[in-house]
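Below is one structure, written out as structure tokens; comments come after it.
Heads up, one of the protein chains got dropped from this complex, but the rest are sitting where they should.
Now for chain A:
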Amino acid sequence: MSLNDHLSTLKYAFPKTLPILAGFTFLGIAYGVYMHSLGFPPIYAILMSVLIFAGSMEFVAGSLLLGAFNPFSAFLLTLMINARHLFYGISMLDKFKGTGKKKMYLIYGMCDESFVINNTARTPSDINSGWFMFYVTLLNQIYWVSGATVGSLFSSLITFNTDGLEFVMTALFVVIFLDQWMKERNHISSLIGIAASVLCLILFGTENFIIPAMLIILIFLSLIKKFITKNEVISS
């Protein structure tokens, strides 16, 4: 790819990441401020946002560092909180095929937001979809790390009333869900996703509902396999 191709891919990717720019700058700053309030020097928030790059898990990791030294339970807790990534991977197996060396980074940086954009975007034929996904992932990580850096360095200077700005991530997920809803011919998967999650949230509470919800989704979708053909669920 020529430099011009890179620039046009970046130009195409950037607008798709604008909601993430708003959300990650804000949440990243919130994370930096949070780590500062726990008493950690700025390098903690910066390195953890680069290395872990999984928003909710980083907040949890901050509090883990203040608790007892128990690496194994930290590892298990991480698997539980991040188990949803398994579904992202399964959904991206084919899309990441043929992306070359970039594939390692695409998988490494596959947070919720990069996944939803890379999974739903339909790139035009003159845009290389591998590089598009690479830039989406990279931009998102830059937003997050910048936010965390600013937050941990300048936490006392932030005075703008940001109450409610965190809703931008909910808004993104609602819009992605709606977009999918409007183009699918059959709502069965969308409906089971909402129903299983709400049911498990009621039954198991906010801390433990994701894995049982994933299991119900998996079992249900497997049971209805013979009644569903590909073009009923997705249409591009």
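In this text, a contact is a pair of C-beta atoms (placed from the backbone, for glycine too) under 8 Å apart; a residue touches a chain by one contact, two chains touch by 3 or more; residues count from 1.
We take it that contacts and distances are computed from a predicted model.
Asker: Can you pick, from "Branched-chain amino acid transport protein (AzlD)", "Helix-turn-helix transcriptional regulator", "ABC transporter permease" or "Phosphatidate cytidylyltransferase", the UniProt name of the chain not shown?
Answerer: According to UniProt, the chain not displayed is called "Branched-chain amino acid transport protein (AzlD)".
Asker: Residues on chain A that touch the omitted chain in the whole complex?
Answerer: Touching the chain left out of view, chain A contributes residues 15, 18-19, 22, 47-48, 51-54, 57, 61, 64-65, 69, 71-72, 74-79, 82-94, 96-98, 103, 107-108, 110, 112, 116, 119-120, 161, 163-165, 167-182, 184, 187, 189-194, 196-198, 201, 206, 209-210, 213-214, 217-218, 221-222, 225, 228, 230, 233-234.
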